[in-house]
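Got a structure here, written out as structure tokens. Questions coming.
Every protein chain of the complex appears in place save one, which is left out.
Chain IDs A and B follow the sequence of writing; residue 1 opens each chain.
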Amino acid sequence: MPLKTEPITINVGPQHPSTHGVFRMRVTFDGEEVIDVEPIFGYLHRGSEKLAESRTYTQIVTLTDRMDYVASMTNNMSFILSVEKLAGIVPPPRGVWLRMIAAELQRIASHLVATGFFLQDLGALGTPLILMMRERETILELFERLCGARITNSYMRPGGVFMDAPDDFWPALNRFLSDMPHRIDEYEDLISGNEIVAARCDGVAVVDSQTLIDASVTGPMLRASGIDWDLRHRQPYEYYNRVKFNRPLATTSDNYARYIVRIHEMRESLGIIKQCLEQIEPGPVRPETVPALIRPPAGDSYVGTECPKGELGFYLVSDGGVAPYRCKVRAPSLINLTLLREMLIGDKLADLFVTFGSIDINMGEVDR
Amino acid sequence: MPDPFDSILYKYVYCTLSSTDDVACVGSGLFGGGLLPGGLEWLAYVLTAVTIVAVLINAILGGVLMMIWGERRLLGRFQGRTGPNRWGPFGLLTPVADAVKTMFKEDVMPTVSDRLVFTAAPILMLFPALLIYAVLPFGAGTWLADINVALLFIIAIGGANVLAIVAAALGSGNRYAMFSAMRAVAMLISYEIPLVISLIGVLMLSGSLSLVAIVNAQTLPFFIVQPLGFFVFLVASMAELNRTPFDVAEAESEIVAGYMTDYSSMKFGLFFLSEFAATIATSGVITAVFLGGWHGFDPIPSQIWFIGKMVAVLAVIVWIRASWPRLRIDQIMNFAWKALFELTLINLVVSGILLLIWPSPSTPELWYMAGVNWVVFLASIYIFGKVLGPKHDPVAAGNIQSGITLSDSDAPAIPAGGGD
Partner (left out) sequence: MIYGLGLAKGMGVTLKTLLGPSFTVQYPDRRVGIMGAAKAAGISTPGLIFKRPVKALRAVLGFERIAVMPTQAARFRGNEFTWYEDRCTGCASCAKYCPLGIIKIVTAPGGINMQEGESYAIETFDIDTGRCMFCALCVEACPYDALHMGSEFERGNYVRMDLVLTKEDLIAAPKRPSTWFRPQMEESAYSPFAETLEDMKQAGRHETPSVEQLTKRWVEDRRTDESVED
């Protein structure tokens, strides 16, 4: 007589140690194997897009800080670029270089958080995470020197950045740049060669590149499947066409590939910052002509930027007033999540969270 | 039957209390011995047992508190942190504060729980952990009982905690706990087999199941003579203890806290206590069986040697915990059945052949055995790694040339000004 078995449904989240915020999944298991996943989100919805309609363009910068709160600099930048396109503001070169430096630092910080928590989901008891937080701390200290805040930066303004970097920022940045490659080597020693990590991540949650493109997934997740799609390279914004950088690509499109792509992107970001430092010149950081209340002409604009998590773009519609008529955010976290179900089905319970961590989402951005 | 007077603990307390005319008691015991009048030897016997057990259990509790402190401090240092250092000197009182906090927490019992099973589980969990200490020799002559089936006793008792885990899961009626229990049952039963077989090599060498006899037989610590057995035993006992990388039963990033999810207050405290007590006990077993027990050189007393070796084993366990991620349940089962089981069989065969050559080995002969065993150990680890290890070489994948392609850094084609 066959044993009677039945699937078991578990509610994972919104309070669960490894759902990276308040994400909820209703997962059905057959034994240890996942047979169905129903992602449920919205627990962190704050209505940022609607709030933006009643705020001036400068005030919205503070809202973008809180979308992806581990990468606020890149969020600021994406929004500012869209506003500048809408209002036809041309930022002075020094402002642009500063924005690029800040954004690349932020990319490293965000990737550190992503990899750290990915390892945490793998069950490493905090060591990789804490070591990565150590370097993130250095970056946050740099941000504190730069703009007085560590996470909710609000550093950028339409037309540039709010203020030039203080004198003590540059030596600190140089120290960081010379230190960081060794740190990355240390992570690679700790993680990349680890047989347990390899056993856990190789060939898990593989998605082919066509599916990823169809779901309009972007960022490291797409590049881990071998698609060379990096907006900094394809549609250069800021001065990304004046710096040279490699785009790390992996082909296996599994959890390990997503991890290793991030590690290599950190090295490339360091290279970009170095080139920015070579090319930056003294000058104003913000044009004198930008008024405090920007009234862009009626119209719309969209600029997609390569954020740590993928393509982030702000679609702004202006009716000529001080606030946008509509502000729509293309949030990479949300869109990258759309394949979650396909990635998880057939995997084990333990891989559920690892895969979830490898997508690298941020609930603040998913729910906005 | 071993003489109870071999244990200096027993001898000292018993001779203090009873006015027996046993020759073993002459000249030992406090106040010249004989506190109780003659004819009350049975009472002295009972009181001796009670005293020693009370002392030992309190020592275990103290040891657990020390280990909680030590593990947290060490883990902190491994991660570049300081670790707890606020309460008392060097934070030594932190676990005491923890214990007090745990005791005064609200004892929540889920409405769907089976009250009896739910309550019984933590107690069930604690007993096996404490019982192991009954047969551990903490030093020359310092043991509670030297029974001739000590090793068998430990294995039998050690397997009992799986019952407690299932009871906890069933009692709390929580699905995370259920997952944890299923994993724990599968894992513990699988690892019991290599655990037992890995000890057979030691048994063949020492010719006895008694821990005292095994320690006495170790003129050369058995981890040198039996590297394969030591490796398998260490790995399997880490699995039995639910320590990283085998902590699937309480994988906090997956199933919250596993079977302990619904427990709070002192019930949770008991689980915690028994887990640490079992870890210390197992390190004691490893010390006694493989690391030469209380043997060491002279000015340092044997008890210190034993505890020092135990602390070293615990430190290695913590070190592993700080460094490695967790394995998946199917990989753990594969590892048990496809690697460890075969490794123990190899060990068994090789040890058997070696013992046929040198039936009662002297110390130089033990060294020859060790040489052969180490060759076998390294070769089999290499071969098993090749066969069972991850097919894709992770280190090569981290290498830019093979796993990662860096696309050429051509300047992008589309000219665009900054941000307009």
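Operating definition for what follows: a contact is a pair of C-beta atoms (placed from the backbone, for glycine too) under 8 Å apart; a residue touches a chain by one contact, two chains touch by 3 or more.
Everything quoted here is computed from the prediction, not taken from an experiment.
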item: Missing chain: touched chains present in the view; value: A, B
item: Hidden partner chain, touching residue among A:R26, A:R134 or A:R242; value: A:R134
item: Which residue of A:M25, A:A198 or A:A250 touches the chain not shown here; value: A:A198
item: Selected residue (touches chain absent from view) among A:L146, A:M180, A:L222 or A:V329; value: A:L146
item: Among B:W42, B:F127, B:W319 or B:W367, the residue in touch with the chain that has been omitted; value: B:W319
item: Residues belonging to chain A that touch the chain removed from view; value: 55, 58-59, 61-63, 65, 127, 131, 134, 137, 141, 144-149, 152, 154, 162-163, 166, 168, 186, 189-196, 198, 291-293
item: Residue numbers in chain B that touch the chain omitted from display; value: 74, 76-82, 85-86, 88-91, 319-320, 322-324, 381-382, 384-386, 389, 393-396
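Operating definition for what follows: only the chains that are shown with their structure count from here on.
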item: Euclidean distance of C-alpha centroids - chain A vs chain B, Å; value: 43
item: Chain B contact footprint on chain A (complex, rising order); value: 8, 10, 16-18, 29, 31-32, 80-81, 84-85, 88-91, 93, 96, 119-127, 130-131, 134, 188, 190, 192-200, 202-203, 226, 228, 232-241, 244-252, 256-257, 260-261, 263-264, 303, 348-353
item: Interface residues, chain B side, partner chain A - complex; value: 75, 78-81, 175-176, 178-179, 182-183, 244-245, 247-248, 251-256, 321-331, 389-392, 394-395, 397-398, 400, 403-409, 411-412, 414-420
